[in-house]
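Please find one structure pasted underneath; my questions will follow.
Every protein chain but one is kept in place in this view of the complex.
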Amino acid sequence: MTLTAEPSDAAEPGLPDEPLHRRLGVTDEELAAIRDRLGGRAPNDLELAMFSVMWSEHCSYKSSRPLLRTLPTGSAADGVVAGPGENAGVIAIGDGLAIAFKIESHNHPSAVEPTQGAATGVGGILRDIFTMGARPIAVLDALRFGDPADARTRHLVEGVVRGVGGYGNCVGVPTVGGELVFDPSYAGNPLVNVMAIGLLELDDLTLASAPGAGNHVVLFGSTTGRDGIGGASVLASATFGVEDGSKRPSVQVGDPFAEKLLIEASLELIRAGLVAGLQDLGAGGITCGTSETADRAGTGMRIELAVIPRREPGMDPFEVMISESQERMVAVVEPERWNAVRAVCERWGLPVAIIGTVTDDGDLTVVDEDGAELARIPASALTSDAIVHERVAAAPLRRRAAPAPGAPATASDGLPERGMDPGAVLTALLGSANLSSRRPVFEQYDSTVQANTVVGPGHGAAIVRIKGTTKALVASTDANHAVGAIDPWLGAALSVAEATRNVAITGARPLGVTNCLNYGDPTRPEAFWQLTEGVRGLADACRALGLPVTGGNVSLYNESPTGAIAPTPEIGVVGLLDDVATRVDPAWQAPGDRVILVGETTPGLAGSAYAELAGLAAEDGPPSLDLERERRLQAFIREAAARGLLASAQDVSGGGLAVTLAECALWGDGDRGLGARLRVSVASSAAVDLFGESPSRIVVSATPRHVAALVLLARQHGLPIEDLGEVTARPDDGTQARLAVELHGSGATGSAEDRGSRIADALIVGLDELRHAWEGGLSRALGWEQR
Amino acid sequence: MATRFAVNVRPKDGILDPQGRAVEGSLGHLGIEGVSAVRVGRRVELTVEAADEPAARAVVERLASELLSNPLIEAYDVEVLGAASSLESSSAGAAPPAAESASGTPA
Amino acid sequence: MATRFAVNVRPKDGILDPQGRAVEGSLGHLGIEGVSAVRVGRRVELTVEAADEPAARAVVERLASELLSNPLIEAYDVEVLGAASSLESSSAGAAPPAAESASGTPA
Partner (left out) sequence: MSVRIGVVVFPGSNRDIDAVNALEVAGAEPVVLWHDDASLDGVAGVLIPGGFAYGDYLRAGVIARFSPIMRAVAGFAAEGGQVLGICNGFQVLTEAHLLPGALLRNRGLRFVSREVRIAAERLDTPFTHLLGGRGALRMPVAHGEGAFYADEGTLDELEAAGQVLFRYVHSDGSTAGGEEDRANPNGSLRAIAGVLNAAGNVAGLMPHPETAVEAVLGSADGLGIIASFVASAAERERSGGPVEIGAR
């Protein structure tokens, strides 16, 4: 057999006259390891193609597997029913119900074709969820791009958002949250990470395994075409080169309509107990779906190539075996259930075929029409026994300074030094590309379909009720790349802290963590060190907060000729509210309520939005994180919420305390806005207190009669607490409400007299100005028409 | 000189065409038989004011490859629909009959 | 006999065409001048197996008026692209040059 059509005329990293394995991205060392697993025999071309996709970074986790073993994965005591290794993590939530959730990247496909790349990313993660027997009930999209003023970025943003929306809207799963972040490090390599959450009855839990020799292997869903050939190996495992524009592998096109039918048919098959195992086909196509399910069950499979339904004539065996055509599933079906399975698929208008048989020999065997063997590979060699590389990690010799693009390096308290009006700084931050309202984006996503959305995108963590119960799920995604670029351990730990805090401030109990590790080329020691540190930060934070990591995804080689991305450990958290009626909102509720800061403000502006805007001192570092304090803070806020002491709660994150206060004000009273009259004590510098992003802080509001109880509760948790002032009524004279923050304390005036005289001693700004900045910031940054 | 063109954009060979597939799937309900290989694309008609036809065609080609089609997943061809006074063409409803047609695939 | 057809569907006169407007709006960014009256429609290519061409055309007309266009807002015309073996046409990428074209507006 020869490979007549190249797996992708483009995708081979090497030169055309190189041996086939290298052209498929398989190293000489890996080829030797493949021979080992074939009992010393050389693979034929089809087998080599199958190994090349399965031993790609994307499918095999060959660089990251040893690291991932260090993560805390929880136990039945945490409610964990399925952990890493399954299509999605599953956690029981009582009432016989469970949630399945996971986050996954589609970075490289989205860089090539943003709309289809993002769309198929949504499709892929949804399949992971319903393959487990869960109905997808929510999607969150975490997106990262380069400079929003850049034409290429704008094209990517437009396309990715269209892709996420176009797919999610059509399949009828609400997109309830996410992130949109701009940073120059993503210019050549955008990040598209999508998280999905599903709800299932525990009885319906279905695993991706292929038990029972003699069972049918059934393929249903779309037909198999040439699209996405070699996508896994090529797209996810190779650094983007300059010349990629001309050498593009085939693009996968998503069909959300077919996915919707696939969801309904799959869930119907599962509920009727018609399948013994179910696996979606994603990266690695049929090769991956069959070898993984067989390996998990300790069985083998014999696949009859000729009966696989195709979209095009003349496809080569390797094309059929590694095609990444979307919207396909493999089911393992007992022969007596086949007719029922076929009936369900046909009712939903989906092509369905028996493509093979489960065997007991442990091999994945591919045969042609005449029964001649085209390939025979131990299933384990393609999956659990795939090669693992011990990569070299090395910290950079010199610590990096925080990236502050185009900003002048000035003292970290540059704000008072330069006599800047803190109100103007706040307005600039709120109107900035990263902190302004994401409304222009999330309004393109159906966030309400299924009639469960209690809080959609835009106001902190998303809240989705569980119909028929008083419960609700609370979800957030976060990643701190800016600190991660300076200290990858800290960046990862901060990401976990923020994502869990976002969930906890609603009063919910975080249940578990999923993560998408977006890093650079693991063969580069510094990049591998970043990954190592990131995993350590993730593990440390999850242990400290007592949370299991139930799944995730690793995306490496996120580099372009302009450099590697900032390390980006995207963290997805799902929490549970036992009674949705007790949820706490971030918005201020009523005039007269007290505004209270819980937690300690610590120095360090590196990695903050303020530093990006105003510059920072060369010696300044990022703020520190005390995971034990974070744990106490989250325990405090949950208890305060449970006891009904809170009118509102919002955490301090991007843009610092001032931005948090502005959000509470703008969203106050059903988005009509509520002002406040506050005093903030400044310890070292106004910039740190107003705009610093030191973690583990929450702004709450409460009716005056609950303040004493809150103070006591904070003391009991060993947390500092400061009453900042009160929420004010809207002026009756029709003038706009204002946010007024007076600064006092030693740092407010500074030590030198002349310095003190130039310090603005108050932040006073009207909500109309703030709202204008906040609402229009993103459209202005992207050059979108405002409406 | 004003010329009216049409740019026909269609999914490339081998690229999934969900719309075409959906139309085929609905033919049964319409009681229509014998229809196959349905491909759904876009057709953009436009008037170009340029010195001569080659100059006008160059403009259309650029538009077609950079804006109107996505070369990764779509192919296009350009048709000349005929001379058009820009005024006339701006209200052109039914297209004038195709005068000439040529195929092109983006580089 | 298998014939390949194209049905061109476009927004009727007087119906605002926001897509066309969007194309016109982005011409400036591309530095393209002299383009006007942009109308964005659909083009559906299909193969019809019928006894003869008139029979095939009747099928296409029915499809075009009932399914492919909405007479309230759209007009269409039908082009004959040429004879096609159904197999060939199923992977038809670039259209063969238009052999003939006729305009029609649904009743």
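To keep things simple, chains are lettered A, B and C as they appear, and every chain counts its residues starting from 1.
Just so we're on the same page, a residue touches a chain if its C-beta (ideal position, glycine included) is under 8 Å from a C-beta of that chain, and two chains touch if they have at least 3 such contacts.
For clarity, every value in this text was computed on a predicted model and none was experimentally measured.
**Q** Over the full complex, note down every shown chain the hidden chain is touching.
**A** By the stated touch criterion, the chain not on view contacts A, B, C.
**Q** Give the residue, chosen from A:S185, A:S447, A:T477 or A:Q589, that touches the chain omitted from the document.
**A** Only one of A:S185, A:S447, A:T477 or A:Q589 touches the chain omitted from view, namely A:S447.
**Q** Out of A:W55, A:F257 or A:W588, which touches the unshown chain?
**A** Considering all chains, including the one not shown, the answer is A:F257.
**Q** Among C:I15, C:L30 or C:A58, single out the residue that touches the unshown chain.
**A** Looking across C:I15, C:L30 or C:A58, the contact with the absent chain belongs to C:I15.
**Q** So that we can see where the missing chain sits, which residues of subunit B does it touch?
**A** Against the left-out chain, subunit B lists 18-19, 22-23, 25-26, 29-30, 40.
**Q** Could you please point out the subunit A residues that touch the chain left off the display?
**A** Missing-chain contacts on subunit A: residues 165-166, 169-172, 255-257, 260-261, 348-349, 442-454, 465, 467, 580-581, 785, 787.
**Q** Considering the whole complex, not just the chains shown, which residues of subunit C touch the missing one?
**A** Spelled out for subunit C, the touching residues are 14-16, 18-19, 22, 42, 67-68, 70, 72-73.
As a convention for this text, only the chains that are shown with their structure count from here on.
**Q** I'd like to verify one number: the distance from the centre of subunit A to the centre of subunit B, where each centre is the average of its C-alpha atoms, in whole angstrom.
**A** Measuring from centre to centre gives 39 Å for this pair.
**Q** Which positions in subunit B are in touch with at least two other chains?
**A** 13-14
**Q** If I count partner chains per residue in subunit A, which residues reach a count of at least 2?
**A** 312
**Q** Which positions of subunit C touch subunit B when the two form their complex?
**A** 4, 6, 8-10, 12-13, 20, 23, 26-27, 30, 32, 34-50, 56, 59, 62-63, 66-68, 75, 77, 79, 84, 86, 89-98, 101-105
**Q** Residues of subunit B touching subunit A in their complex?
**A** 11, 13-16, 18, 21-22, 25, 70, 72-73
**Q** Within the complex, which stretch of subunit A touches subunit B?
**A** 112-113, 116, 222, 225-227, 248, 250-251, 253, 255, 257-258, 311-312, 325-326, 349
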